[in-house]
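Got a structure for you, written out below as structure tokens; questions coming shortly.
Just one protein chain is left out here, and the rest sit where they should.
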Amino acid sequence: MQDLQNSDCIVIQGSNMAECHPVGFQWVMEAKKRGARIIHIDPRFTRTSALADHYVPLRAGSDIAFLGGIVNYILSNEKYFHEYVLAYTNAATLLREDFVDVDDLDGVFSGYDPETGMYDTSTWTYAGQDDVPAPGSRTEPSEPDAESPGGSRADNAGAGGTGEESEVSQSERGGGHELGGHGAKLKHAEVQRDETLQHPRSVFQVLKRHYARYTPELVEQICGVSPEDFLKVCEAVTENSGRERTTAWVYSVGWTHHTVGVQYIRGSAIIQLLLGNMGRPGGGIMALRGHASIQGSTDIPTLFNLLPGYLPMPKVGEHDDLASYLDTIRSPGQKGFWAEAESYTVSLFKAYWGNAATPENEFAFHYLPKLTGDHGTYQTVMDMLEDKVEGYFLLGQNPAVGSAHGRMQRLAMARLKWLVVRDLNLIESATFWKDGPEIETGELKTEDIDTEVFFFPAASHAEKDGTFTQTQRMLQWHHKAVAPPGDCRSELHFFFHLGRKIRERLAASTEQRDRPILDLTWDYPLDAEGDPSADAVLREINGSHLTGEKAGQLLNSYTEMKPDGSTSGGCWIYSGVYADGVNQSARRKPGREQSWVAPEWGWAWPGNRRTLYNRAAADPDGKPWSERKAYVWWDPEQQVWTGHDVPDFPADRAPSYRPEPGTPGVAGLAGDDAFIMQSDGKAWLYAPEGLLDGPLPTHYEPAESPVRNPMYRQQASPTRQVYPRPDNLQNPSPPEEPAEVFPYLFTTYRLTEHHTAGGMSRWVPYLSELQPEFFCEVSPELARERGLAHLGWATIVTARTAIEARVLVTERVTPLLINGKQLHQIGLPYHWGVGSSALVTGDSANDLFGVTLDPNVHIQESKVASCDIQPGRRPTGPALLRFVADYHGRAGISTETGNTLRTPVATGAAGSGSPAGSTPAESSPVESSPVESQED
Amino acid sequence: MSQHQAELRAEGRADQPVQSQDGMRDRRRRLGKRRRDEHQMVPDAVFTSYYGRPVVKASPWEADIPAYLFLGGLAAGSSLLGAGAGLTGRPVLRRAGRISALTAISVSFAALVHDLGRPSRFVNMLRVAKPTSPMSVGTWILTVYGPLAGVAGAAELLAPFAGRLPRSLRMPVQLLGRLAGPAGVGSAVVAPAVASYTAVLLTHTSTPTWSAARKHLPFVFVGSAAAASGGLGMLLAPVSEAGPARRLALGGALLELGVEHSMEASMGITAEPLHQGAGGTLMRASKILTVLGAVGSLFGGRNRVAAGLSGACLVAGSACTRFGVFEAGQASARDPKYTVVPQRQRIERGESAGA
Partner (left out) sequence: MPSLSGPLHDPAADAGWQNPPPRKGFFTDTSVCIGCKACEVACKEWNGVPDDGFNLLGSSYDNTGSLSASTWRHVAFIEQPAKPASSTVSLGMPSTVKPGEAMNPESAVDFRWLMSSDVCKHCTHAGCLDVCPTGSLFRTEFGTVVVQEDICNGCGYCVPACPFGVIDRRVGEQGQKNVGIAQKCTLCYDRLGAGKTPACAQACPTESIQFGDLDELRERAAARVEALHAQGVESARLYGDSPDDGVGGAGAFFLLLDQPEVYGLPPDPVVPTRDLPQMWRHAALAAAGLLAGAVAAFLGGRG
């Protein structure tokens, strides 16, 4: 985070950093003081925009087009960092012949199955993935032009990229979907490269063709951004990238909460790789996490499909024994750190089950529950509605207010037998049964709800020991300052004693199914109040030697983990947080007493590295790209990598090192494989594997949008997860008619003054008085169009429900010209909820959203949807239901509406009036392409 | 620019609709009211403000304070009349003056204490003597004046019962009687200060209309005090004795009317509140009553009824002056215009305090 101070240009997009991350924003201000250019790209003029040098308003849900325009600008004006791109990315790698891009298939990539709404991704991969080479054979590029000077140059510059075998990506994708932490796996890395980047099937050329359509004019048409403003951004980022300068990109949930959120981030990754900004000081892509320790809750996950350290959760059928499980993480003989996955897994099991985990019983692998399918939060909620779920734990979460489709959340919780809520205050999720909106509408009657709600007051972070893992993978220890008041207890206290009581109940059991619980290591030292020692937990996570002369000593690094059960460790990537027997996360050496990298403040995984892939901060020969941007470099005298940060590379691996082909493990990394966790050692401009919705980002409209996708027939993402149910109706979007019933876009967001669903702020007078009421922000133009009065009331309507908000008319919201038509956007902070316990209450913006998810990570699209807005307060009681039903009628909404994945061929009716009617895609002969015929 | 855009401009009147739409705080209701006024008045006063909110704060004082100012003046003048009458052998006027002074100062003192946020802590005013604090100075003036006026007044009150008092009380009452004369004269010597310091109490503030009146207000107040006490003398004393009261009243009325006129002329935009709203109404009433009273005492002064009526008018007029000036000041503090415009003009004239 503090590395932002080294940026020459900071682009903040999909994030309101100043309001939602004010403390981190100090580094942006520091960069600005040093003369950096600050650019903010957002649907609203926020407190971040106010401090930026340049603010660009764009339409919510159109970022892929904007980013695509920048990629096109970089490629067509040859602004890319050629040496970096050639050496460290897969630009030179060749793709298969049968990969077909979206433009030729009217909006879908090759391999799309309209029945399942999923891709067969086999055509996306690299050329030569089908033919398994003889072991150890060094691959010669099969293309004749590889013999060209470009090809021979490969041997000194990029050869490290060839002849390598697959290794597993450590992968941000660990954030959620079934591929989980083991990420994308090439069958092998016998990649074919064209060092001239001229081959028509080279990633570089595919990229050029793919992005050629993203002209400033298209950007204007889709995003509503004028070519002047757009080019200003292009010039700023390109002028501030290269050897001497670096640009950073900052995003947060403004990018992730979309049906194509993963592709948003891929878009910026492509830009930052082309400009050579990854792994370098003042560069990179800064993902600002939603709040404290959300990073920690993916590292040691609260996700159903991951184990600590991004190890995947085993699945029924696929993973009946440890070997088959490990094989899906790493293939035999692969290199890189994932090759040691068995050590990490076994150490984890030893931490779980101690002596009960033995080589004989596969270290108790069979104790692990196995996945039977999607158990994501929204699927679970729908299962509740089908009475498939009896009990529910809510820990610091307020889904009645904070989750999309609040009504579905509340109706589902009303079907539970029991509900445990642990929070600082009596949040709406704990009181919906007596004062929720559905009680008012009559959909729920308190006396009919059988849910037994147990409320446990929670200790705040100041009332317990523990760590936060922040946005930058840094663990910071916090000490208990005061004892929690009254019955408030820490999560650790709650779960330890819950486990203890369950184990006591089961103590006499002889059932095999109870062994996983009875054999758990559940022996943490307790303090006087019966609070388990958080320090002991951190030591267990760090891991220790169990046998040998080091027995009992703590591990210094995950590299010490063994697959034979002689080590334990609760989360391999955290191993080292207790290096040398010192709680490294508790270090608080002031910044002024150390280098700006501040390696002695807290501890960052892996191995206290502050910037990942920092090998790329040096050129292929190991010299800094420039003195100004020197960060990590090769010291020829000492024969070691050194620099300001911990090198993210084997310390003694010379830049010139080339491994024997097929060398397994870490030893297999070549001296210039900067991206050491990637399957082919290269950063992926094009993702041959791993993504479910396409190897390249391409613009799709949000699931609900009043705007017709001008690029091709396909309107929204063809692989988005839809739930066509009567309780999850969608607004019609073009070409569906009549989309004009919901003519506006709305987006939701947070304010500095409140915290997410308000559980920590709406009970605090000092915060509540600063933003006391739920409001909607509208432009003066929209206010005029709909007769909305400043400080008056407005009713906002979607197919789900209608909510009311006070009106703030402000020029910070500007209507945009989309396809020559004025489009209005409405801003809604989502902090308020309907209840009786908080100091300030109000309708919840999240009640407006339906459930439509990104296929990769199951995240809901909650940053953009269409709506209508009317002056005045909403109807109350049953009248509200009739009011919404009337909209259903007028918009002809059925469960199919908005839930058809593959946009049908435009009929005259649908096509007419919709801008797509005139796009080449519509008139092109692709209707007769083989893929089309498969569909029909 | 649209209505809503206008609402959000940080321009003086442009953002007034924002103010008037929100009745949730009295401050804001006041602003709403003030806005309507403003539209009637100077529609061309262009100035910038923060959502039309006040720059300086209006005093938290209520009716107690103008009542205190008025009664203080009334007491002061009455003491002078009482003392003069004593020295010139006008028993009824003397008695009236002394008793009026005692009554007025007692009520005025009560009003002052009642206005405090913590009345129990009135004595804290006696911790210090601060020449920079008119309220401190006034407290000490009252501490000297109060007992003197009290002795004189008490003597007059007890005199009628002198014969019927029990033996034990005769001595002190006789003593009181003997002290009454000197005490009355003493109170008369301090009295003028009581009448005039209250002007400084108001002008030594950042309240635009009060501050701008600093050169004239003391004269307006003593004039008003003279008129009120003279009027009261005319009301209470027979015409045979009321000559000095008449002359004092007349002189006071003329002084007040004259100085008030030149004061407003010297105040520029900050004189507006003296013409508008509650303050304006009171000031108009004050002028009318004072003129009536003056004319009446000039021509009907020797007619008991006319003299009484004229006296009443002058007393009422004086009260209106104090309440009028008070209300006008409060209004001037609530409207940023009266703070910003004069200061801007000062800067433009190159007379800014910083320059």
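For the reader, a short list of remarks on this structure follows.
Per-chain numbering from 1; labels A and B assigned in written order.
What we mean here is this: a contact is a pair of C-beta atoms (placed from the backbone, for glycine too) under 8 Å apart; a residue touches a chain by one contact, two chains touch by 3 or more.
Keep in mind the model is a prediction, meaning the values are calculated, not measured.
Interface note for the absent chain: among B:67, B:183 or B:199, the touching residue is B:199.
Within the set A:318, A:635 or A:769, the residue that contacts the chain not displayed is A:769. The chain not shown here is touched by just one of A:45, A:211, A:432 or A:456, and that residue is A:45. Looking at B:75, B:125, B:235 or B:331, the residue that reaches the missing chain in the full complex is B:125.
Across B:81, B:282 or B:331, the residue that sits in touch with the chain not pictured is B:81.
Listed here are the subunit B residues that touch the chain not shown: 1, 5, 8-10, 15, 18, 21-22, 24-25, 27-28, 47-51, 53-61, 76-77, 80-81, 84, 87-88, 115-119, 121-122, 124-125, 127-128, 130-136, 139, 188-189, 191-193, 195-197, 199-200, 203-207, 210-211, 214-216, 218-219, 221-222, 225-226, 230, 240, 243-245, 247-248, 251-252, 255, 302, 329, 333, 336, 339-340, 343-344, 346-348, 352-354. Interface with the hidden chain, as seen from subunit A, comprises residues 18-19, 22-23, 25-26, 29, 32, 37-38, 45, 47-57, 225-226, 228-229, 232, 751-753, 765-773, 775, 790-791, 806, 808, 810-812, 814, 839-840.
In this text, only the chains that are shown with their structure count from here on.
Computed centre separation for the pair subunit A/subunit B is 71 angstrom, with centres defined by C-alpha atoms.
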